[in-house]
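All protein chains but one are shown at their positions in the complex.
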Amino acid sequence: MDNTAGKVRPHTVYFFGTCVVDLFFPGAGMAGINLLKEQGLKVIFPQGQSCCGQPAFNSGYMDEARSVAWAQVKLFPKDYPVILPSGSCAGMMKKHYPSLFRGTPQQAKAEDFSGRVYELTQFLVDILDIKLKDLGTPTKVTWHPSCHSQREMGVLDQPKSLLRQLANVEYVELPRERECCGFGGTFAVRQPEISAAMVTDKIDAVASTKADTVISGDCGCLLNIGGALEKAQQAARPKHIAEFLWERTHGHS
Amino acid sequence: MDTADFQDSARTALGDPQLRSNFRRAMDGLMAKRAAMFPDRDEWTRLRSLGAAVRARSLLNLPHLLEKLEERLTANGIHVHWAETVDQGNAIFKEILAQHDAKHVVKGKSMVSEEMHLNHALEEVGIEIIEADLGEYIIQLDHETPSHIIMPAIHKNKEQIARLFSQKIKDAAYTEDVDHLTGMARQVLRKKFANADAGVSGVNVAVAETGTLVLVENEGNGRMCTTVPKLHIAVMGIEKVVERLEEVPPILQLLTRSATGQPITTYVNMISSPRKADEKDGPEEIHLVLLDNGRSRVYSDPELRNTLRCIRCGACMNHCPVYTRVGGHAYPGVYPGPIGKILTPQILGLDVAGDLPHGSSLCNACVEVCPVEIPIAALLVRLRREAVGNGAKALKSAIPPKGAGQHRSRVESWVWWGWALAYRVPWIYRLTGLMLSRFGGLMPATIPLLKEWTSVRSKPRFASRTLHEMASSQEVPND
Partner (left out) sequence: MTDARAAILSRLRATETKAPPPLQDFQILESRGWSAEEKLQRLRQQMEAVHTEFLDARGQDWPTAVQNWLSQEKLPGLIYGPKSTLGAKLSSQWNNSVPLIPYDRAMEQWKAELFAFEGAGITATRGAIAQTGSLILFTGADEPRTLSLVPPVHIALLNVGKIRDTWRQVMQEQAWVNNMPTNLLLISGPSKTADIEQTLAYGVHGPKRLLVVLTDED
């Protein structure tokens, strides 16, 4: 949150959609773009973008991660904030790019890029001070904070403050909300039993809130929690916060 | 031990509802107690930076501090021994005990002695060694190893302990009353303390400038072991030294608050010399065994060196979602949880424990609570690199971690090479995205990876259009 000092409201921002959003939750990405546009910003979506490089980075393949990371950095040259609808990918770009590029010719450019990275709700609250008007019908929701949004990006209260702005939305805190859902990228398939135990506990916690929707800012978690909810035939549905906010403020639900 | 063992034992542990509820309850309690100790974020941050600075400074001057410690201890009348390996360490113990014809030994809790398998080594030569910490005593009765570095018997509930005592302690009636159970252990162990030929202890911090061994504990067994028998042998890892006495309060206050949520333990025991001529009790002879066992190798790498900051509080395991579910016995080596995942592969070797760093979702809960700011997640990733031979090449003097590169597989390397190509070249990426969005749904759930995923989750559904397509069709500018 070190880059929120000053709170200069920019006129143009870049949007980095992330590969999980691209393939599984494109609606969340579009909602993020539209929320920003509605605030009067010009939003640029470089079509060459793919992935932040985290999967390779976390698996120990630095050269591969760096080559993919550099392909992204190059697409965001201007001095505009880079907004991500993901705390995890934002954490990768903000916290890990500097070490990934340390000692390389790209170091300065990578550091400049990292300095401009924001998680979406962080940007909406801390920089734009967004005001929301709820047009939806009464509903009950709970919030799952992703590990990296909390612990790498320092985003914890911003998304909740957005949910609290919505008059017809009852927000119930998830028991043990700060505990990992068991996704962890390759962890879910490398340690399938442990990951399964974690996500099973997580959906039990979701069920205990009796929420209609479990909202998160990270699509990896939503893929995991949502998949488990569906398999267990539980009623709660997963939704990305950008999509939820867009729908509530435009009367789609 | 192979890491296939971690997966296997984790699977067994996950299927044991009693074990899981014992750990869940215990970890919830420990997390709440720790949180209550650090209500003020600013104070926590400042105390923690101080703790990290103390440990970093100690490591920076480690060889010098060890020499200074040796010099001061020797001047105070404490004998110092150095052991490069576990076998050397055990040999030193056997030799000292043989010199004193010591056959009955009592021991206060010490993880380094677990690392050495000291009990086993001494029992082999006919020496009785009794664990005096209540938790350690319980697991010794049941021939188990600690499942937690602070609370060794945390995997057991009182019914299990009641049954154990009634079977193993002479004339003990079955009771689930914790006070009664504690009383039984007191009775047995008091006799052992009074009659022991030697006492063994660990060391929480050693102070170089004064030649002092500092031990924290609640029960008084540590004081018994270091006070009553005529001979005291302490053992510590070479990393546990600080230069100045003033560095002790921050370390111990962080340790006890993080570990069990106490402002300080019942006893802080600072030992600087054996019994002096006019004193009426205390051991007549004190020995300190300094154990390396791979630590100097860990030390050689400036990043991995941070592993040695650890003050063994256990907060990382208390907050770990993996440890909470599988418990301490699932981990190879003696240190479980996140610290074990970075320490064990470096001590045992990445060839045998190289999969252990992958037993983490990198959730960073451990990093958040570590009182000396060990970047555990970053070190896990670093060890993953080392295991597949993508280690750091920056420092010539660094000795690569034991077994580095042993997990490299050609298939995995190709997979990542292909991945990097697809994600680096926009048209390949976009084409892949298009294909997946159109045909990804046809993938059978039985293919590897998807099979693991779908054990408790439905098959992920690719969206019919990618974000790239949607952005393009809605005329979101490209630059």
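Letters A and B mark the chains in the order given here, with residues in each chain numbered from 1 onward.
Methods note: contacts are C-beta pairs under 8 Å (C-beta built on N, C-alpha and C of every residue); 3 or more make two chains touch, one makes a residue touch a chain.
Owing to the predicted nature of the structure, the values given are computational and were not obtained by experimental measurement.
Visitor: The complex has one chain that is not drawn here; which of the drawn chains does it touch?
Guide: Computed over the complete complex, the missing chain touches B.
Visitor: Sort through B:R11, B:H104, B:H117 or B:R297 and give me the one touching the missing partner chain.
Guide: In the full complex, the listed residue that touches the missing chain is B:R297.
Visitor: Pick from B:A98, B:V125 or B:A194: which residue touches the chain that isn't shown?
Guide: Per the contact definition at the top, the residue touching the missing chain is B:A194.
Visitor: Out of B:D8, B:E43, B:E71 or B:E123, which residue would touch the omitted chain in the full complex?
Guide: Spelled out, the listed residue whose C-beta touches the missing chain is B:E43.
Visitor: Which chain B residues touch the hidden chain?
Guide: Chain B touches the chain not shown through residues 25-26, 29-30, 43, 46-47, 49-50, 52-54, 56-57, 60-63, 66-67, 81-84, 88, 92, 132-135, 138, 151-154, 156-158, 161, 178-179, 181-183, 185-186, 189-190, 193-194, 209-210, 212, 218-221, 223-224, 227-228, 230, 238, 244-247, 249-250, 253, 260, 263-276, 278-282, 290, 292, 296-297, 299-302, 395, 397-399.
Following the convention adopted for this analysis, only the chains that are shown with their structure count from here on.
Visitor: Could you grab the centroid distance between chain A and chain B? Build each centroid from C-alpha atoms only and quote it in angstrom.
Guide: 32
Visitor: Considering the complex alone, what residue numbers of chain B touch chain A?
Guide: 7, 10-11, 14, 321-322, 325-326, 358-365, 367-368, 378, 381, 384-388, 390, 394, 413, 416-417, 419-420, 422-426, 429-430, 433, 436-437, 440, 449, 452-463, 465-472, 474, 476-479
Visitor: In the complex of these two chains, what residues of chain A are touching chain B?
Guide: 15, 17, 19, 21-27, 29-30, 33, 42-51, 53, 55-65, 67-68, 71, 99, 103, 147-148, 151-152, 178-180, 182-201, 223-224, 227-228, 230-232
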